[in-house]
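Take a look at the structure below.
Every protein chain of the complex appears in place save one, which is left out.
Labels run A, B, C and D following the written order; every chain starts at residue 1.
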Amino acid sequence: MPETPPHPLTLDGSSVLHQMFRFDWPAWRRAGTADRERALSEVTALLGPLEKASEQGHPNQSAVFALLGHKGDLLFVHYRDTIENLARIERDIARTEFGAYLQPQHSYLSIVELGLYESSSKLYAQLASEGIEPYSDQWRQRVEETIARQSAAMSSRLYPAIPETKYLCFYPMDKKRGEHVNWYTVPMANRARMMQDHGLIGRRFAGTVKQVISGSIGLDDWEWGVDLYADNPGVFKQLIYEMRFDEASALYGLFGAFFVGVRLPVADVGNWLALSRNS
Amino acid sequence: MPETPPHPLTLDGSSVLHQMFRFDWPAWRRAGTADRERALSEVTALLGPLEKASEQGHPNQSAVFALLGHKGDLLFVHYRDTIENLARIERDIARTEFGAYLQPQHSYLSIVELGLYESSSKLYAQLASEGIEPYSDQWRQRVEETIARQSAAMSSRLYPAIPETKYLCFYPMDKKRGEHVNWYTVPMANRARMMQDHGLIGRRFAGTVKQVISGSIGLDDWEWGVDLYADNPGVFKQLIYEMRFDEASALYGLFGAFFVGVRLPVADVGNWLALSRNS
Amino acid sequence: MPETPPHPLTLDGSSVLHQMFRFDWPAWRRAGTADRERALSEVTALLGPLEKASEQGHPNQSAVFALLGHKGDLLFVHYRDTIENLARIERDIARTEFGAYLQPQHSYLSIVELGLYESSSKLYAQLASEGIEPYSDQWRQRVEETIARQSAAMSSRLYPAIPETKYLCFYPMDKKRGEHVNWYTVPMANRARMMQDHGLIGRRFAGTVKQVISGSIGLDDWEWGVDLYADNPGVFKQLIYEMRFDEASALYGLFGAFFVGVRLPVADVGNWLALSRNS
Amino acid sequence: MPETPPHPLTLDGSSVLHQMFRFDWPAWRRAGTADRERALSEVTALLGPLEKASEQGHPNQSAVFALLGHKGDLLFVHYRDTIENLARIERDIARTEFGAYLQPQHSYLSIVELGLYESSSKLYAQLASEGIEPYSDQWRQRVEETIARQSAAMSSRLYPAIPETKYLCFYPMDKKRGEHVNWYTVPMANRARMMQDHGLIGRRFAGTVKQVISGSIGLDDWEWGVDLYADNPGVFKQLIYEMRFDEASALYGLFGAFFVGVRLPVADVGNWLALSRNS
Partner (left out) sequence: MPETPPHPLTLDGSSVLHQMFRFDWPAWRRAGTADRERALSEVTALLGPLEKASEQGHPNQSAVFALLGHKGDLLFVHYRDTIENLARIERDIARTEFGAYLQPQHSYLSIVELGLYESSSKLYAQLASEGIEPYSDQWRQRVEETIARQSAAMSSRLYPAIPETKYLCFYPMDKKRGEHVNWYTVPMANRARMMQDHGLIGRRFAGTVKQVISGSIGLDDWEWGVDLYADNPGVFKQLIYEMRFDEASALYGLFGAFFVGVRLPVADVGNWLALSRNS
């Protein structure tokens, strides 16, 4: 009997793009009042409708945040049905008059993902017990059926609306592949247990933080992106600090840059960017 | 009986933003005298009142330093009651006329933090002896009571005024999570002992250096930020050199960039930025 | 008898250049309509014919993609018969009027490559059994004959046309040379086995992903470049995730930045770059 | 009896700032002849007197070098009595008309330092034999007396004039704190022995290279800065190559970027920056 696959099945949902921009304040100041107003009115006309989730099976939606620190001034989050539509909104923003004041600093491309550690293990065991060869046609069919069934059941988590909290924390992460400590050589049962323990911590914060996990292997420079949404930004620190001690994070978690933003409703963008009275 | 949590409780205080700017000297020179004076008078009107700690439970306060070297020319330190108010002061500075001469080079976002290694251990042991399950409602309640009591007792350290010393040293740091040497897999009792030894060194410098430790897990790219305030910058070197040999630092400390600044009272900013006579 | 060579023979094909550009939207906006039209018409006249593979033994061909995120706006892929001709097309684009709006962000230089693990092992064994000394004149002649024969047989894979899929994923990679885990000290038979297992995963995706592997040792900063072409970008994530668990990748694979693009036919470049109506 | 301190005593001297600038040749060319002459005459009036060491106990002194390669065009070295006076000369240069052509690329902040491995060991042993508790008042007093006495004796090495050689090599360095190889966990006696062996190599070059070692823990991103001054730049290569094999460097030395400059007397700056005849 050949080995069962080492990877859990995953369910894929919305395509996600995070865009971090520095705002060109000196150019904004040099522009005339009429130019600024025209630019604002165009971009808010573009983004305003996208702020509301269009709920026809898939909530294509965008949101704006004021970023903290030198990593940028504005963060745009886009959830879409396809990567092509992410390219399109990126282009749509760039070609506005407002786009000329946006200097790209960072970005992140990913797809909302749910990892099925538990049900994959069960399914693989079941298929093995039936004598079905991994990756055979029959095997694939059964796997696809499972994915289709689970995707339907988890649709609201795969295609989430952007939570309406005041704060966002975004960061990318990897599982370590060191010379001695290597997530990808750990047996699947152990990984499943570690991920379950890891998930328990998240659940303790369920009332205060909403998580959206997206996978980015093959799409961007880290393996996953994590969106945390909360009204109290102190819980970002508390949650991730507690997680740092669980086995999955302590031994295997590698973290990229952290981005923290304060929600900026599209209707308030103009006020936020208003020059000081002095001008 | 389940394990007690591996993480000490922490108390959170002021939200902190460090902003490192390069000053656009060529543009400043191209501007006319009237433009420079108007820009200075606006920004000093904004920052002047913030330099004085407003002591109503929470000292919302900002300070300016002249940075050494190419990492920037000006360092702004902001202590605030919320992260939203940090975003606001960041925006308030950016939108002034003076803001057009400030080029963001670095920044750091964190929250003043006190780690309760000793009292956490005692509390966890006490709760365990009472048979209270970790993370149960009763457990949480007792933890929250402890945090509230300690926060009240340590209020002046959690919400400090910015010390009025001549020099500042700021740097971010991590605890190592190597393949063999990993802070987050060390038992809590050992970590508590190492942190106590580490603290003893700091105490030897108590008369000459004021430390403000802030946590940044989930907020910025390192786990902690450290502000050292002193009138003699030689003690930055001496203190950190001595600490490098203690177990917590020698084995587990990872350090980011170091920023050293000389206090620049807001009233002196104009003089500091005055062009040479030649002009 | 001296050792047989530790390296498999490789077949070399087309020279490849990936160019990632940020598009200077602010300058594009400042230019007049006539300037934009003239620039577009020139660059499409240059690139249009190159989009069609010229099939005279070697398909010299170029393609354009809209890049996702801040890594750039446009990705140009060039397959050529020589590196000199890559330098030439790079220069030909730079010197157009359109070239003034293209800001180079990244690039990658490589040569399409097929590694002959299996037939190299056989050939080396055969030559050893005949008593032919490695690197002797006779040995070289037999190796060259093999390379010539195999190159002719695999010509269409060595000099591929650019697949006409909607999406492209490009990334560079290395084999790890760690202090304990080092691909280049693994015996060739083990490497051959790992590469075969690795290839099996790729074959499971044969219907949905087209791979072009190119070697860049001595040419660019990583050892290989990988082009994946697909109509469904979700398979990039799925394929590379599954590969991450095979021994060759889990232990030895190191990955650089990932670039994802959406096909932009040359005829559509003008529409894609059209300014918003507001302008 | 508690352990003696693990760190040697150090003597601190001049505060040091290295500034690496790219020169804005295109702007220099666009400026008129009169502007260039005025800018040069101002900056040489500022720097000229600083080139001569003012020998009143402390040689406050600056020197200019033409840097090799893209790391910059001009390197300014400043030795001062305080860090505040380094901030001041940095500002004094920036605010000149000439300063508008200087683009900061790198810099380094440090304090000239002599490590007293041998006499620290002796003093610690002596104090221990007298039963004096480390860090007690009596202990501190004895340590301070030693530091004061040694500082007076080594005054000319702590507050050196800038050697008048033709070439300068500057680089920062760390002692490794790896997971297995960690300088800061090596017993002090072993470190003392290694530093002595290391020093012997330097002494073999005493006639041809002048070294100034400065400490930067708590001040900049590496632990030490090294200035090598010589008339023959080939000895930089030879000296550091030989040192690479001693135990302190081979196992524990980590090196940052290397900067090599050719002395540019202030009086020659104008000639060095003269535009070509063509202009």
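In this section, a residue touches a chain if its C-beta (ideal position, glycine included) is under 8 Å from a C-beta of that chain, and two chains touch if they have at least 3 such contacts.
Since we're looking at a predicted model, the values are computed, not measured.
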Left-out chain, listing which of the shown chains it touches: C, D
Candidate in contact with the missing chain, chosen from C:Ala53, C:Leu68, C:Ile111 or C:Ala230: C:Ile111
Touching residue (missing chain; options D:Leu86, D:Val212 or D:Leu273): D:Leu273
Selected residue (touches chain absent from view) among C:Glu90, C:Asp227 or C:Asp246: C:Glu90
Subunit C residues that touch the omitted chain in the full complex: 5-7, 10, 12, 17, 19-20, 27, 38-39, 42, 83-84, 86-87, 90-92, 94-97, 99-100, 104-109, 111, 135, 177, 179-180, 182, 184-185, 215-221
Residue ranges of subunit D at the interface with the undisplayed chain: 22-23, 25-26, 29, 66, 68-71, 73, 166-167, 169, 171, 178-181, 204, 228, 233-234, 236-242, 244-245, 249-251, 253, 256-258, 260, 262, 272-276, 278-279
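What we mean here is this: only the chains that are shown with their structure count from here on.
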Proportion of interface numbers common to subunit A and subunit B (over half same, under half different): different
Angle of the C-alpha superposing rotation, subunit A to subunit D, to the nearest 5 degrees: 145
Inter-chain centre distance, subunit B versus subunit C - centres from mean C-alpha coordinates, in Å: 46
Centroid distance [mean C-alpha coordinates] between subunit C and subunit A, Å: 29
Numbers and ranges of subunit A residues touching at least 2 other chains: 179-180
Graph class of chain-chain contacts, one of line, ring, star, complete, other: line
Each pair of chains that touches, named by its two labels: A-B, A-C, B-D
